[in-house]
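Quick one: this structure, given as structure tokens, is what I'll be asking you about.
Heads up, one of the protein chains got dropped from this complex, but the rest are sitting where they should.
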Amino acid sequence: MESNSSFSLQLKVRDYECDMQGIVNNANYQHYLEHARHEFLLTQGLSFAKLTAEGIILVVKRIEIEYLSPLRSGDQFSVSCEPVRISPLRFGFRQNITRLTDNKAIITAMVTATSINTKGRPFLSPEIDRLFG
Amino acid sequence: MESNSSFSLQLKVRDYECDMQGIVNNANYQHYLEHARHEFLLTQGLSFAKLTAEGIILVVKRIEIEYLSPLRSGDQFSVSCEPVRISPLRFGFRQNITRLTDNKAIITAMVTATSINTKGRPFLSPEIDRLFG
Amino acid sequence: MESNSSFSLQLKVRDYECDMQGIVNNANYQHYLEHARHEFLLTQGLSFAKLTAEGIILVVKRIEIEYLSPLRSGDQFSVSCEPVRISPLRFGFRQNITRLTDNKAIITAMVTATSINTKGRPFLSPEIDRLFG
Partner (left out) sequence: MESNSSFSLQLKVRDYECDMQGIVNNANYQHYLEHARHEFLLTQGLSFAKLTAEGIILVVKRIEIEYLSPLRSGDQFSVSCEPVRISPLRFGFRQNITRLTDNKAIITAMVTATSINTKGRPFLSPEIDRLFG
């Protein structure tokens, strides 16, 4: 799991992601977190788009985000993603957002998810099952 | 507090809020929740935009969202907002999203916030302090 | 066509739609325009989501937007939508955004679209063909 836990993605704030306070709008951090999860899955051979097309629907069940410090225009940051097994049918991701220039902690988050088929029944494909060992 | 606790806003899913799974993207529920909080504040005489212009910065510190069921294209829903006092410097909002046609619970959320001045120091204006009495 | 040409939708700016200039971000007007088009189509018995599920893909080919004046936090506005036939395979929408309090013209736009099947070939269903008669 060492290799998994070291996954992180480097991004830069885009000005349209900032709101009238001049900082990244709260909801956009969730976009960053989602994008990092999907990029992590790709490194493990799992494509969110392909899974969706095949009728395997990854679903977020719960999200907890601690907002520690805001990002601003021009900030570069990393988004980490560490997979965690929660129960036979639930898996999760521990995620952090860190500003690159000063290593400032921006966000810490825990995302719990499951996987269902097109009938809405829980269904973890073998690849997903294995990934969250 | 009865009047406060009964605040809710009725909205309808916009198609651009749905993602390739055909359901509202996770982050967009945060947009709905934020919009309901700001509309609630307006009913209490507090404008997020005016507060921002005056240097009173409302900041979300923590958010917990349970995703119970997804919204789809065309769904109409209500977003509730109940203010809660958490500590001298922290206040919060209990929020639910409910589909209108069948009263289905979609989201339950707890949002913890604080208020700071332009120097980043905690500052609750009297109106905010009173609201979360 | 009188009934069609009078379609308009009333909306209110949501704070997350504003950017660091304190005005609605340019791209969000496209969201307003799209939402009004889809609501207009619904009044004509056409659901964008159902069409998509049936493999009829409505596609914007060209958009021209004149930005006349910006919307700000709290502004209420109407978005109009008038269907126009452009050619056998192309149809369009003339759209305006107007602030409600003072009737200020905010946006005027012309959107050209077509409809394709899942193989990417032009395909106007009879309902679409009739609507843009």
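Labels A, B and C are assigned to the chains in the order they are written; within every chain, residues are numbered from 1.
We take it that a contact is a pair of C-beta atoms (placed from the backbone, for glycine too) under 8 Å apart; a residue touches a chain by one contact, two chains touch by 3 or more.
Model, not experiment: these values are computed from the prediction.
Set against the missing chain, the residues B:Asp15, B:Glu39 or B:Asp75 yield one that touches it, B:Asp15. The chain not shown here touches chain A at positions 14-16, 18, 22, 31, 34-35, 38, 42, 47-49, 53, 72-74.
Although one chain is hidden here, its contacts on chain B can still be listed: residues 15-16, 18-20, 22, 25, 27, 73.
On the side of chain C, touch with the chain left out of the figure occurs at residues 20-21, 25-28, 30-31, 34, 49, 52, 57, 59-67, 70.
In the analysis below, only the chains that are shown with their structure count from here on.
A comparison of C-alpha centroids places B closest to the centre of the full protein. Chain A and chain C have CA centres that are 32 Å apart.
Between the Cα centres of chain B and chain C there is a gap of 28 Å. With touch defined as above, residues shared between interfaces to two or more other chains in chain B number as follows: 31, 34, 49.
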